[in-house]
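All protein chains of the complex are present and in place, except for one that has been dropped.
When the chains are written out, they are named A, B, C and D in that same order, and each has its own residue count from 1.
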Amino acid sequence: MNPDLKLWLIPILPLAGAAVNGFFGKRSSRQAVSVVGLFFSGAAFAWALGVAFRFSSLDLPYQEYLAHWIRSGSFSADFAFYLDQLSLVMLLVVTAVGFLIHIYSVGYMWDDPGYYRFFSYLNLFMFFMLTLVLANNYLLMFIGWEGVGLASYLLIGFWFTKDSAASAGKKAFIVNRIGDFGFLIGLFLLIQHFGSLTFSQVFEQVKPMSAETAGAGLLTAIGILLMVGACGKSAQIPLYIWLPDAMEGPTPVSALIHAATMVTAGVYMVSRSHVIFERAPGALTVVAVIGTLTAFFAATIGITQTDIKKVLAYSTVSQLGYMFMACGVGAFSAGIFHLMTHAFFKGLLFLAAGSVIHAVGGEQDMRQMGGLRTKLPWTFWTMTAGTLAIAGIPGLAGFFSKDAILWRAYQASWAYWLAGVVTAFITSFYMFRLWFLTFFGEYRGAAATADHGSHAAPGAHGGHGHGGIHESPRVMVIPLAILAILSVIGGYVGVPGSLGGNNRFDHFLGPVFRATLPAESGQTQMGEKGATEQTTEGTEPKEEASKELMFTGISVAAAFLGLGLAWLLYYRSPDLPARIAHGIAGLYGVVSHKYYVDEIYAAVVVRPLVNGSTSILWQGVDRKVIDDTVNRAADGARHVSDEVRHMQSGNLRSYAGWIAAGAAVLVAYMVWLGVAR
Amino acid sequence: MVPLSYYLVLSGILFACGVTGFLIKRNIITIFMSIELMLNGVNLSFVAFAAHWHQLAGQVFVFFVMVVAAAEAAVGLAIIIAVYRTRETLNVDQVNLLKL
Amino acid sequence: MTMLLAQMQAIPQSADYVRILPELVLSIFGILVMVLEPLVDEEKSQKTLGMIAFTGTAAALISTWYMAQSPGLAFSNSVRVDSFSVFFTFLVIAIAAVVILSSFEYMAVQRIRAGEYYALILFSVVGMALMASAIELVMIFIGLEISSISTYILAGFRRHEAASSESSLKYFLLGSFATAFFLYGVALMFGATGSTNIDIISQKLQSGPAQVLVYAAMAMMFVGLGFKVAIAPFHIWTPDVYEGAPAPVVGFMSTAPKAAAFAVLLRVVFAINAPGRFWFLWVAAALSMTLGNVGALVQSNVKRLLAYSSIAHAGYLLVAFAMTTPENFGTGISAAMFYTAAYAAMNVGAFAVVSHFANAGERYVTLEDYEGLGRSSPLLAATLTIFLLSLIGIPMTGGFFAKFYVFSAALRANLVWLTLIGVVNSAIGAYYYLRIIVVMYMRESRKEVPVSPIPLGLALALGISILATLYLGILPNRVLQVAQHSAQDLLPDLTSAPASTAQTPHQQPISRP
Amino acid sequence: MISIHLILFLAFGAVAVAGAVNLLVQRHPINSALSLIAVMAALAGEYLLLGAEFVAAVQVIVYAGAIMVLFVFVIMLLNAGVEEQTKGSRVAILFGVPGMLLGSLLLAWVVLKHSGTGEVAVGALPGAPNVIGGLLFHEFLLPFEITSILILVAIMGAVVLASKPTVAGGGPARKVQD
Partner (left out) sequence: MNIDHLSPYILTLVTFVPLAGALLLMLLPRRDRDIRIFSLVITLLTFGLSLHLPVYLHRAQAGFQFEIDKPWISSPNIHYHMGVDGISLWLVVLTTFLSPLCVLISWKSVHDRVKEFFILLLILETALIGVFTSLDLFLFYFFWEATLIPMALLIGVFGHERKVYAAVKFFMYTMIASVFMLAAILWLYARTHSFDFVVIRDAIAQHQVANFPAAAPWLFLGFFIAFAVKVPLFPFHTWLPDAHVEAPTAGSVLLAGVLLKMGTYGMLRFNLGLFPEQSRGNAPWIMALALVGIIYGALVAMVQPNMKKLIAYSSVSHLGFVVLGIFSFTQSGLNGAMFVMLAHGVSTGGLFMLAGVLHERRHTYEIAEFGGLASPMPVYAASYLFIVLASVGLPLLNGFVGEFLVLSGAFQAKPIYGILAATGVIWSACYLLWMFQRVFYGKVTNPRNDSVADLLGFEKAAIWPCAIAALVMGVAPIMWLAAIDPAVQAALTPFAQVLSKVVSQ
C-alpha cells in the first residue's frame, strides 16, 4: 500500500505563492515579495526532493486522486496525479532549475517596478508546469499545457509597454494555440475510441494492440496529432517561429521557460505517450524527421544571429530537435536524458548571457561586446562550462546525452545520424562564436555607463549609480555556479556502456519505457532493438561497442572542428566573417533572415486572413449581402405602401369607381357560382 | 300582362344610371341626385317583387326607403352646404384635401 | 278576418317594450339632452349635457341587463333578444359611454356645441342597438341608416374645418352609395324569398337549393355591409374620413358602427348561412389585412395611420368568418365577437389619447408632434403604449387573444394559408405601431407641443379602456364563454327556423282581401 | 298581342329612362333635378300600374314634391352653375364604368333568366292606404316609430351642419390643413 505523498501540494504551493504576490505584492516590500516567491518555489522543490527520497519505497506508478473535475455521461476527467520515474525526473528538473532561477531573478529583476508581478507570474508558471508533469490524464495535462502557455504569454509580454514584447507574447500564445488545436483533436480521437483520457486506462487498452503498418491507422493519427501539439509547445518546425521572439521577455524567463522547462513539455508528452507512438511507426517517423530538420535548420540560423539571446534561442530550438529525434527513433530515455542535461546547460547559458547583458547595461548585440573575460570572471567561467557542455566536448553533460541520441539515431537510420553530427558541428561553431565574440578581443561597445537604465529591462541595476562593467551580484552568481557544476557532472548518471559506464539513467527509466513494447516489434523497430541490447550491457558484442566508440569519436571531432572554425573566424582573424558573408551574400542573407519564414507566414496566412475577413466577410457578406437584403426588403415594403397610398387619390369618384369595380367583380363571381352550381 | 322581369330590368337600368351618374358627374348635388335615382330603381323592384309575391311588405319597405331618402336628403344637402361654405365649390374633383 | 286576428295579436305587450328597453332609454335621454341644451349656458353645457348623456348610457347598460332577462322575439318578429344581441347592444352602449366620457374636455377645447353631439351619439347607439337585435331587414335597414346618418353628421361636426366637412361629405356620399347597393341586395333577396325576415329567409334557403337571384342578392348585400365594416375593396373611404373627422368621433365610428355592422354581417353570413361566400371572405380578409398594414407603413398622421390599421383589423376579424363547415361556425362567431370587443376596447382608448393630445383645432396629430411625449407626459405615453401593444397583439393584452382566437379558429378549419398571411401581417403591422412608441420614447421633441393635464373624464375613459384591454388579455374566459353562448343562440336558426316561426303564427303572407 | 298594359308600362318606362339619361347628360344641375322629377313621376305611374296606389301617391308628394324641391332650393341657394368637366378621376372611368356595365348586364341577365316567369297583371297587389297603414301600425310598428328618431337625427343634423356659425362656433376656421 502506498503512503499518501500529498503530491497535490507540489503544484499548489507555487500557486499559493503566485496568489499571495499577485494580490498583496503591490503593497509589500521587495524583500517580502522575494521571500514569498522563493519560499513557495523552494517548498515545492523540497517536497519534490522528499518524494524522491521515498521514491524507492513506492510501488509504481503511484496515483493520487484529489477531486472530480468534469463528468459528462460516461466520460470523466479528474484532478488526479501520477508519479513514475519519468515524472519524477521532470519533477526534479523543473523544481530544481525553477528554484535556482527564482533565486537568480531576485538579483536580476531587483530594480524592476513590476517586481512583484514577475514573481507572481513565475510562481504561476511553476504551478502549471508541475500540473503538466504530474497529471494522470491528458486533460489535466492539457491544463498545465495551456497554463504554461499563459505564463509564458504573461512573462514574454512582461515589459508590455514595449510593443515588440507584447506582440511576441501574443504570437507565442497563438502559435501554441495552433499546436493545442492538434492536441485537442488527438484527445477527441482518444475519447472516441478509448472513452477515457486517463493514462493508465488509455494505455491498458492500447497495449494489446499491435504495431500498425506505417502510415495508416488510429494510433498513427493520434500520434501525429499529439506531435502537432508538441511542435507548438516545443517550437518545432513549422511552429518554432514564436520562440526566438519570445526572447523579448526578461532573461530569467528565457532561461526557465524557453530553455529549461516549458519548451521541453512536448518531449515529455511524447515520451509519456510512448505506448501509443511505439505502435505507430508512421507517427514515430514524423517525429524523427521533424526533430532532425528542426535541429539542423535552427542551427544554421543560429550561425548568423548577432543577438546573444537569439543565438541561444535558436540553439534551444535545435537542441529540442535532438530530443525529438531521439523520441522519433524510439530512444525515449535518451531524449529525456538530453532534456535533463539541456535544462542544466541551456539554463546556465541563458542566465550567464543574462548576467552579461546585465553587466553591459542591456546590450544584447554580441558585436557590441567582447573582452568581457576579465571583467566578468564568474560569468565567463560558468558560461565556458555551459558552452563546452552544449558543444559536446567529452566529459561534460551535453556530450553523454547527445552521444546517446546520435548512436541510437544511427541505429535507426544513418541519415538521422549524419544530420545530427553536422548539427553538432554547427552547434559547437556558433556557440564558440558566441563565446569568442563575447569574452575575447577588446570591448567594442559604447561606454556601458551611457545607457544605464535606459535599456529594455528598466534599470536592471539603475539604482546603484556606478560606471563601468561589473560582475553581477552574488545572488545571481550562485545559481550560475550551481548550474555550471550540474552541467559538468550532470552527464555521469548516463555514461553509456561503450565508455565503460552502465547507463544508470536508462536503467532508471527502463520500467517506464521498456515494459510496454508492442508484441512483435522485431525488425520494424530498429531503435527498440538497440534499446533491448543496451539493457543487456555485458552481452553486448564487442564490435557494436567499438562501432559506438567510433561514432562517438566522429561527433567529438565535429565538436572540436566547430571550436576550431570559430577560433579561426572570430578570434584569429575577426574580419574574415564579414568577407565570407559578403562572398555568399545571397545565402547569408536568407539565413540571417531566418529563411524569411516569418515574412512568408505573414504573407500567406495572416494578411489574407485579416484582409479577407474585413473586405469579404464583414463588409461583403455582413454589410452587402445580409443587411442590404433586409434593407431592400424593407424599402420594397415601403414602396408597395406608397403604391397602396396612391389608391387613395382623394377623389370621391375614384373611390366610387373602386367600389363599383369591386362590386362588379363580386357580383360576377357570385353569379358565376350560382350558375355553376 | 307584363312579365315581372321587365319591371326588374327597368329598375336595373335606373340603378345603373344612378351609378353612372355617381361616377361621371362632377357636381356634388347631381351626384347626390344620382343616388336618389338608384334608390328609385330599388323601389321599383321592391314594388314589383311585392306584386309578384303578393306581399305588401315590399310596398311598406318602399315607404321606409322614401322616409330614409328624405332624411338623407336633409342631412346630405346640409353637408353640401357646409362643404360649400368651406370650399366655395361644388366640383367634387376639387374636394380632395384628404388623400394618400 | 284573419287579418284582424293578426292585428289583434300584433298589438305589442309590455314584454315587447322590455325587449327594446335600452333603445327606449337612450332615445329618451337623447331627447332630454336636446331639450335641455338651450337651457344650460354655453360654458357649462359640455359638462352638464355630457353627464346627462353618460347617465343615459349607464341607465341603458342597466336596462340592457333587464332586457337580457327576457329573451325572445318582440314587435312581431322585428327584433329578437338573445345573448347575441345582448352582447352587441352592451358593447355599443359601453363604447358610447367611454367615448362620451373622453369627449367632455375635447368638446370644450374644440368649442363645439355639445348638445347635438351627445344627442347624436345616443341616437346613433339606438340605431346600432337595433341593428344588433333586429332580425327584420327593414328594421336592420332603418337602424343602419340611423347610425350612419348620425355618424355622417358627427364626422362633419367641426364643420368650419375644411377637412372635417370634406370627410363628412365623402362619408355621406359613399355611404349612401353603398346603402343603395345594400338596399338593392335586400330587394333581390325579397324577390328571391318573398320575405324580409331573416328567420324565414334562412328557412327558405335551407329548404331548397338557392337560386342565382340569391347569389346576386348576397353579392349586393356584401357590398353594402363590406362598406360599413370597411373591408377591402370597400375600405377605400376609411383613411380620408377618419383623418378628417374629430378624433373622439373616429374612436366612436371605428368601433361602434363597425361592431353593429359586424353583428349584421354575422347574422347574414351565419344565420342565413349565405351561400357561396367563402372565397369572397377569404380574399377580402387577406386583401384587407395586407392593404391595411402595408398602407399604414408610411403614414405620418396618427389618425390616418390608425385608420389603415382599422382596415387591417377588419381583415383579421374577417378571417373568423371564413368558416365553411357548420361545426366550425361556433368558434368562428365567438372569435369574431371577441375580436370586436377587444378591438373596441383598445381602439377607443387609443383615440381617446389622440384626441386629448390633438389639442385645439386638432393641431397635433402627426408623428413629429408625438416626439418626446414619453418625457413630457409619461402617463399619457404609457397609456397609449399599452393600447398600441394590444393593437400589435402582444400577449396579456386583449389584442393578442383576439388574434389568437381568430387564428386558432382558422387553423381548426384548416385555413393554414390564411392564418399564415394573417400572422405575417401582424408582424409587419408591429412596425408602424412600434414607430409611434419609438417616437414617443426614443426621439427628443423638436418643437414645443403643449400637453394639458389629463382631466377626470378622460382619465376615467382611459382607465376603463385599459382595464378592458388587460382584462380581455389576462382573463378572457368570461367574455369568450359569453361569446360562445351567443354563437349557439345565433346558430340554431339554421335548424330550428320552423320553430321560431311556429311561435309567431301571424307572420303568414297576407292574402288579398 | 300587345296589351294596353304593356304599352303603358313601356311608355312610363321610356319616360323614366329618358329622364335618367337626361339627368346624366345635362350639365346644369337644375336641369338634372327637373329630369329626376320626371323620372319620379314616371315611376309613380309604374307604381299605379302595379296597384301600389299609396306608394305612388307618396312618391309624388314626398319624393317629387318635398325632396326634389329641397334639392332645387339648395341649388338655388348655392346658385350652382354649369359643372366644368374637370379631369378628376381616371379610376372612375377605367374601372368604375366598365364595372358598372358588367355588373348591371349580369344582373339584367339574372333577372331575365332566373326571376321566375311570373307575369304581373294590372294592379296586381293593391296597396290601399288603409292596408298599408294597418301594416305600419302592427307588423311594422317598431320600424315606423323608430323612423321618428331618424327624422329627428336628420333635422338635428341639418341644423348643426347648415346653421351659420354661432357664438360657440368652432375654432379658427382653417380652410386647408396640411
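Throughout what follows, a residue touches a chain if its C-beta (ideal position, glycine included) is under 8 Å from a C-beta of that chain, and two chains touch if they have at least 3 such contacts.
Quantities reported herein were computed from a predicted structural model and do not represent experimental measurements.
> Can you list the shown chains that the absent chain is in touch with?
Output: missing chain touches A, C.
> Which residue among C:K47, C:R363 or C:R412 touches the omitted chain?
C:R412
> Of A:I489, A:A578 or A:V610, which residue touches the hidden chain?
With A:I489, A:A578 or A:V610 as choices, the missing chain is touched by A:V610.
> Can you work out which residue in C:T64, C:S78, C:S254 or C:S426 touches the chain that's missing from view?
C:S426
> Against the chain that's been left off, what residues of chain A make contact? List them.
That gives, for chain A, the contact residues 67-75, 139, 142-143, 146-147, 150, 153, 157, 160-163, 165-167, 170, 173-174, 177-178, 180-181, 184-185, 187-189, 191-192, 609-610, 612-614, 617-618, 621-622, 626-627, 630.
> Which parts of chain C are in contact with the chain that was left out?
374-375, 378, 389, 394-396, 404-405, 407-408, 411-412, 416, 419-420, 423-424, 426-428, 430-431, 434-435, 438, 441-443, 475-477, 480-481, 484
FYI, only the chains that are shown with their structure count from here on.
> Please tell me the distance, in whole Å, between the geometric centres of chain A and chain B computed from their C-alpha atoms.
98
> Averaging only over C-alpha atoms, locate the centres of chain B and chain C and give their separation in whole Å.
Distance between chain centres: 25 Å.
> Which residue numbers or ranges of chain B touch two or more of the other chains?
8, 15, 18-19, 22-24, 31-32, 48, 50, 52, 54-57, 60, 64, 68, 71-72, 75, 79-80, 82, 86-87, 92-93, 95-99, in rising order.
> Could you pull out the residues of chain D that touch at least 2 other chains?
88-89, 92-93, 96-97, 100, 103, 106-107, 110-111, 114-115, 125, 131, 135, 139-140, 143, 147, 150, 153-154, 157, 160-161, 173, 175-177
> Would you mind writing out the residues of chain B in touch with chain D in their complex?
1-10, 12-21, 23-27, 29-30, 32-34, 36-37, 40, 43-44, 47-48, 50-52, 54-57, 59-60, 62-64, 66-75, 77-82, 84, 86-87, 90-94, 96-97
> Under the stated contact criterion, what part of chain C meets chain B in this complex?
Residue list for chain C touching chain B: 138, 141-142, 145, 149, 152-153, 156, 159-163, 165-170, 172-173, 176-177, 180, 183-184, 186-188, 190-191, 194-196, 239-241, 243-244, 509-512.
> What residues on chain D touch chain C, complex-wise?
Against chain C, chain D makes touches at 106-107, 110-111, 113-115, 125-126, 131, 134-135, 138-143, 146-147, 149-150, 152-154, 156-157, 159-161, 165-177.
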